[in-house]
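Only one protein chain is missing; all other protein chains are in place.
In this document, chain identifiers A, B, C, D, E, F and G correspond to the written order of the chains, with residue numbering beginning at 1 in each.
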């Protein structure tokens, strides 16, 4: 047959994911895999997957992987990277994982300038456990644990993790992206690539925060969900580079 | 006898502290107590003391107190404040307590806009356990666990907690002060007062970071220690107001 | 001639590729796949320009594009 | 006449009050207290201006100032 | 009598807690107990209570410590991995003698494990997964109605003894619906003069501090706690004994396993076999003397657990290893069938029978 | 033979770990084990190893998980409250069958407690303070020399069985100095083809994941673990028996208590009393059959622990409750004196004796 | 008498609510009842099922491994459960989505075009009631009236849907009762 101009990246296994229809975890997976392919680091990459909907991502990424306890992926990645400083270690985490239970671990990985790359998928909700409030849930957003919408006075305000981590000296590259359109995906992929390059150059910690949909727990069709993200998440979570302290 | 123009505040018990000679924990205690006196809130204040050198501060503050597990003072204070929203709840924490093991708890107390007041005593070291590295230990500072000085590349860079928490919407008042001279003490006291007033007004979370000496674990005389603080800590931890989101 | 190939059993019918296609030549099939979704199909391959926007939009890497 | 009163048994001899005093009238005593420190004492009360800077400098609230 | 409603076990715990005067809840989502946190999120504000989703299980248990110390009736809940994270906090709460209720809706372990029902946290709950000599009162319901009744009991015991109480359920009990009413769920409130409420008119501050640098003093604390535990052992054991009087084989099981076991025991009785069921309701204090009584006529014991064998140790200790003790366990979220238990009963009672 | 040096127990663990090939350490300071973390901070860089002070005990144990999964010989250490925080992580490590060494230098509890020696984390260590059915191998040295020897053993066992090993010491053993050498501390290295090192030339990725959503599969994992534990029970128990052959009274104690007990037992022997000492060295697997053997001639047993009574349950189970078992315990950081034990030996052996 | 029912299908087919309705009705008839769902993330998109027990005696084991009756709304569910059904038991098959045959002659099999019937009545949402009607025609677990009154009670807030759902129930019922299969 003729040439493939778009094909499954090698760093993805040929396994059907368990994600819901339209879930953008799948897109983020593919972008990470494409970057791994392009940087030709598949055989020296070790992934750390979280507790969250992407808990089975070790079956999808075609690289060595460890699954970490809820929130502890940065600590697990630190353990791996310290043993194999010449390998490429990345974590893949949801908003509950990274910005609730795992707050201390990500702050300190960043503060240490740990030479790892973090892919943070912010869908403003706890996907896996069925749609409870996340630290990034928007004000007044209805979730299973904020049935009348998140009341900021009692349940708090969304954490802007990229902005927060950017205050740390060890954080060398931080960008927030979205994957709601092919154009945004291209930007997202470029950001992910920079984040891996930051690690490869030995500069320090890098994170890409990817805004993503959770159609199931938002109670929306995948297409509606992308619209909701644009209209509601973008104002609270402005896209952009929050830290770029290296010459990558 | 004639009038007392300077006397022990009522909100301090008449108990000798266990602190080392010249330890500034004592000064911070007195300033907090003076503010409690001035605001006349002694009978409705509940303190939460940490694990750290100030673990016995419940014996020194003449108010109801709970001692919290290492790092968890903000969570304990949250529990208390939610039960008694009309009372005044403050935490008193060291740098290890608040910025290492307790990172998640302080970030989320701030993000929630928890109506508590946090007094954070930053002495750049683990005092109680005998002088190990703290998250605020300076680059190249020698400690029991950084015998050749803190190597930023491996042991990380100091966390500037005030700057970091200021990124959170729920944080309403954040200031960094020092108590190295009577003039600085006056400023520190004013900051502490503002932090309590922020709580009294119901605005949200407030924190005062107090730079302080640990002569014992710095291996210096108290007088030398004050000098070391000025020369070394101030450049890394600039004094000032990092958040003032209320009209107190 | 460019051509999109759909791995139908992988399709979850999310419809994200429909709107991504500039030629609007993707639509649900009449039949269900094993998972119970109506898989996406190309209604008119001759119009395909091989831009791969559908493939990029697909979270499940259902689509490969041949040039 | 202003006067600093030292609660000598509480003093830890840290010397922070020495330099705080504008009149430099605070110095270590000759004797030890129970804790084994040489407590701070005022060497010349007549010079005291009651500024309370010594008291503020003391981490152990050893000093009270009477006016 | 209030009409019975059909409810999930998880929700029944929530409603019973509210009936028992609980107005504060701090928790973190985890399957298979999330219905409880979600129920509290909805219901507590309706009754003037306060719900807070904590940033983690560690934060939640420490919020409970604070709220309990401040005098509230307060609850948290989680499932196995989340409960492991609470162990330091539970040790503090026990040391501080703070009353609260902690729910563990167990799932298969170890590690991340699975989300199907399990009973493999028995040791953690009863022996103390945290450090030091302490005990939670541990209560194991076996129906949705008991989820309600024993939750109310839990709050009352917690206050009476100033001790944390753990409700040890499992994914099946949490998820299943059964008819339930809340008639017997009453709040028996006690004074808490020790609570940190702000001094108010008191002349001395209250303080809650589990540190005792003087070992002599810390030993006194321990002696005091042990005396309380001894009292609990004599006063607060609870159990159910079915057909134990003449039982030659005694089946011992708790929680969901006890229901499955009961079906098998019934069937065996129907077949004329002298089989009984002993069900510990309090797992700590373990109903030692009740079990020792129940086992008197038996020549063998069969312990049934959704674990590799944990309660079996307490069974052996309670009966002083005086009988042959058999075990049937499933793990990883698998459940035994009552027919499996029946088969083992047959084998034990009539081991000679071949075909 | 290398010359003996005078060292603290905490430091001896560190040096032995290095001799046994440990090159990675993640920990968090806590009294009374801080000398160990400080020792590693100083020594590891000297031998080309890597030391990292983690932000918490939770982070430390998860760094250990990562490093162990990546194939390293790795250690962490803490004391009681800090070890409670590690329980979730330990359950994950056991579930993932990752080899590592975890040190608990126990202090008085519960809660923040105190910093003086204790042995009240026995249950936590041996029964699993975390969730699910798992076990650490638990080793209890009783001298600085054993702190060294058994640390090396711990690393070798961990790798051989792909299992976490816990060294259970206490503040006294950690702080005291005794002469020690490291002659017998050898690294027996094993291949780790399962480790996540990056695929390199492998054709399939390695993955470490303790999740099994299918209960059937998770049960298989549990069955596999239990088979390993059964093997450990037959192969790896260790104990010391002193004058047990003809002992009418058997004293059972481990760790620091066993030394104090030995002084008392010696004194009683000098007085012609038939008293022996049994010392479990592995607390899990517990040396059941060895103890059952040792107790044969005895009519009574005296268990001595720095707790309110924890190992005593395993003693009773091992001897099938066949003897009268007495207990002597101190808590909160207090230590019994050998004369107290001697007095109780006297009382048990000659209860008739008046004054 | 003890009925042990398994209802299984896709996540969105409302099998959980079906089971709950059955349990409510049993409870209203003074029976002992339990309802036990499958749960967890694998439900999403995948299959969901629940086990309902309605019995004269207190319910012991809430799990059902050998159902006396079953509703299978789709193929994967059928694959999972068909072997376990008790001899003499009743099986309602959703003929609209299931093509294969069930190779057991020792059970009563009813192939009901559930989706078609519901769509015919105006909305696929009513597949539940069609299925329950069919079930209660095949085996007398609770009375049809009781089930309908429980439906009315449960959806008291939406009286509009009662009539159409009653019709759906009736058509499912008739389909089996009158052997209009």
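In this section, a residue touches a chain if its C-beta (ideal position, glycine included) is under 8 Å from a C-beta of that chain, and two chains touch if they have at least 3 such contacts.
If you're wondering where the values come from, they're calculated on a predicted model, not measured in any experiment.
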Touch criterion as defined above, residue of E:213, E:317 or E:346 at the omitted chain: E:213
Just name the one of F:50, F:64 or F:115 that touches the chain not displayed here. F:115
From the list F:238, F:266 or F:323, pick the residue that touches the absent chain. F:266
Which of these touches the unseen chain: F:14, F:32, F:66 or F:164? F:32
Write down which of B:32, B:128, B:174 or B:245 is the residue touching the left-out chain. B:128
What residues on chain F make contact with the chain left out of this view? 4, 6, 31-32, 115-116, 171-172, 175-179, 256, 259-260, 262-263, 266, 335, 337-338
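Please note the rule applied: only the chains that are shown with their structure count from here on.
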How short can a chain-to-chain path be from chain B to chain G, counted in steps between touching chains? 2
Busiest interface, counted in C-beta pairs: E-F
Express in whole angstrom the distance between the two chain centres, defined as the mean CA positions of chain E and chain F. 29
Could you grab the centroid distance between chain E and chain G? Build each centroid from C-alpha atoms only and quote it in angstrom. 35
Where in chain E do residues touch at least two different other chains? 31, 50, 52, 55-56, 58, 81, 88, 92, 112, 115-116, 209-211
Note: chain A residues in touch with at least two other chains are 20-21, 55, 67, 69, 100-101, 103-104, 107-108, 128, 135, 154-155
